[in-house]
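Please read through the structure below; I'll follow up with questions.
Removed: one protein chain of the complex. Kept in place: all other protein chains.
Order of writing sets the labels: A and B. Residues in every chain begin at 1.
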Amino acid sequence: MNTGKGHIELAGIGKSYDDGASFAVQGINLKIPDGSYCCFLGPSGCGKSTILRMIAGHEDPTEGKILIGGENVVGLAPVERRTAMMFQSYALFPHLSVRDNIAFALRVRGLSVKDRNAKADEMIEKVHLGEFANRLPGQLSGGQQQRVALARAAITEPRVLLLDEPLSALDEHLRIQMRAELRRMQKDLGITFIHVTHTQMEAIALSDIVVVMDKGHIRQAGSARDIYSAPRDRYVAEFIGGQNVLSGRISDIDKGTARLGGDTFGQIVVPLPEGHRKSKGEKLDIAIRRDDVDLRPVAAQPDLPPSATSIVGRVQAIEYQGNYVKVQIDAAENDDFVSFMPERKFYEAGLTVGDAVLAVWDIQHTQLLA
Amino acid sequence: MSPGRNLVGWLNVTPLLLVLIPFFVIPICVVLAVSFVETDGFGGLYPVFTLDNYAMLFRSDLTLRLYAATLKFTLLTLLFTSVIGFWVAYFLVFHVRSKLIAMGLFLVCTVPFWTSNIVRMISWIPLLGKEGLINTGLQGVGIINEPLEFLLFSSFSVVVAYVHQLTIFMIVPIFNSMARIDKSVVEAALDAGASRLDIMRMIILPMSRSGIALGAIFVTSIVMGDFFVVKVMSGGGTASVVGAFYEDVGVLQYPTAAASAIVLTLVVMLLVAAILRVVDIRKEITQ
Partner (left out) sequence: MSGAKKTSRKSGTPRGNGRPWTFYALAGFFTLYVIALYGPMFSIYLLSFQDLKGGLVFPMRGFSLHWFEELFMQTRTGDFSGSFRRSIGLAVLVTLFTVVFSFTAGLAFRKRFWGDTAVFYLMIASLVAPGLVLGIGIGIGFNLLGFQTSWYTSALGAQLSWTLPFGILVMFAVMSVFNSDWEEAARDLGATRWQTTRLIVLPILAPGLVAVALFGFTLSYDEFARTLQTAGPLNTLPLEIWSMTLNVTSPALYALGTVSTIVSFFVIGGSLYLITRIRRKRAASTAAGE
């Protein structure tokens, strides 16, 4: 393993069209350590594929630098960058057998038939395609095609492997299976993987680093857990999901906490970090994880611990999910407010649609959004 | 658009332009130029500007008659080829259930296209002639006593030959546009309670429109530009626009022929442009 060789740094890169009139991405700054699995996550058109293609060398940034292993690669051909790309469509050559597809990179480098076939067969074994070596891509299943694409990209021993929506062509079941296989391959090869996806769970399950993008900008980059449990802003919280986002105005500040009032909910208590600069009357967005919200019947007027805060609402919809139950409450006017209640607990509470409930959570579980 | 991309694009179309400029643009310009000069009547051209050639053309009743005859053939051919082409394509796409058989039958329709049109045209002579198969057959059964004269060397045989040659130009594009209709759209319409007539009227016909338009471009331009079929199949009895200026060329009346050629080219281009308003041909073909 060549430590440091696959370290990537994107330094202020941007790509604009028509002399800056419109842009695909702008002001991208990011460091990706060698040997990590990094996912770019965002809706279609957010610029994530453009970044991938710029790292691969299929497009050039209009500003900024791309450093791989400390060297600026802007302007270099893909081969010189020692990156390899796996296409969303896989782009397997339809007229070449699995072996010839995988050996293609060696063929254009001038290796003899014997040498390249030997190397290709080695790689074919690695991805468990031995019996399909002589088949054409058209005769393989989606999962097999994906493995061929992976093997073809990996045979050049790249320091970075770039994957453009690699799982989108597969069905749900296969996707989860191939997800694990991708992670295993990455560990085996010990190189940097950069993976572009619009599926939140895919990014969270695979990555060391998740990069959430929107409209050509990075919204947040960090570990999967950071992104999920501490979204930086409303966009990230809503895009990753699993969060209730509430907007309100600060009505009172008291030491480390503030009171927040919304249009449809009463006063809730929000913790403020030390050295905050919030003032009375300011607008504030907060996020509370849905599995942190507990529901209790209003009638019981329970005695809440001082560390808890609550809002009142009516049960709007109940959706059984197996190990938990998704209960939707009409507490926030424009935003969904949902509690993921553990299955047993839900049936103990015996809630039905229309019931008035108290949604309770620990004040410290509140996440302030930028 | 980067300058590199433009350069590659232009390099790749250079061979095309190397053909089109000397063998299409310049010849048209030459004809245009010739149409404005005077002649000594024996093939010699004087570089003197004149509009007489056009004036003569527009003053002549013959011009109108020639265009009327040619347009009549064009319209009749368009009518028959589009009707036949539409139903043949419809049969292949929507009634033949096996894809393989549909492709086989499609190939059967296209093979004659790759054989000589001229040969296919003269092959009607033994059928339609005074002593041809149809006349002798009908006389044999006793339906007619005298041979039907209108069958050969008439407007009828001209249209037959055109339809025989050109229906394929309708079948292929209509077949393509019909094959692109998502079958589930038809099923959804059936589920919504549409009758088969509704489906034809509201789904298949509108979605085949571009194919018909594409076919119409081919048929119109070929019939308008033809004189061979008219000359042979009408027995020389019917003139056509192209036939008339070919005869002018034969007697070395280049300027009048050129003026007529320019007017015809303009008419054809206008007709094609009118059809192109209905269909974005480039989008249609590259899809």
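By definition in this document, a residue touches a chain if its C-beta (ideal position, glycine included) is under 8 Å from a C-beta of that chain, and two chains touch if they have at least 3 such contacts.
From a predicted model like this one, the values you see are computed outputs, not experimental measurements.
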From B:76, B:105, B:148 or B:207, residue that would touch the chain that is not displayed: B:105
Residue among B:159, B:224 or B:239 that touches the chain left out of view: B:224
Chain not shown: contacting residue from A:29, A:72 or A:89: A:89
Omitted-chain contact residue, chosen from B:174, B:239 or B:258: B:258
Missing-chain contacts mapped onto chain A: 56-58, 77-79, 83-85, 87-89, 91, 93-95, 97, 104-105, 107-109, 131-136, 139, 152-153, 156
Touch residues of chain B, complete complex, unshown partner: 1, 5-6, 8-17, 19-20, 22-31, 34, 84, 87-88, 90-99, 101, 105, 108-109, 111-120, 122-127, 129, 131-133, 136, 164, 167, 176, 183-184, 186-187, 190, 196, 199, 217, 220-221, 224-228, 232, 242, 245-246, 249, 254, 257-258, 261-262, 264-265, 268-269, 272, 276, 281-282, 285-287
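Keep in mind that, in the parts below, only the chains that are shown with their structure count from here on.
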Inter-centroid spacing, chain B versus chain A (mean Cα positions, whole Å): 57
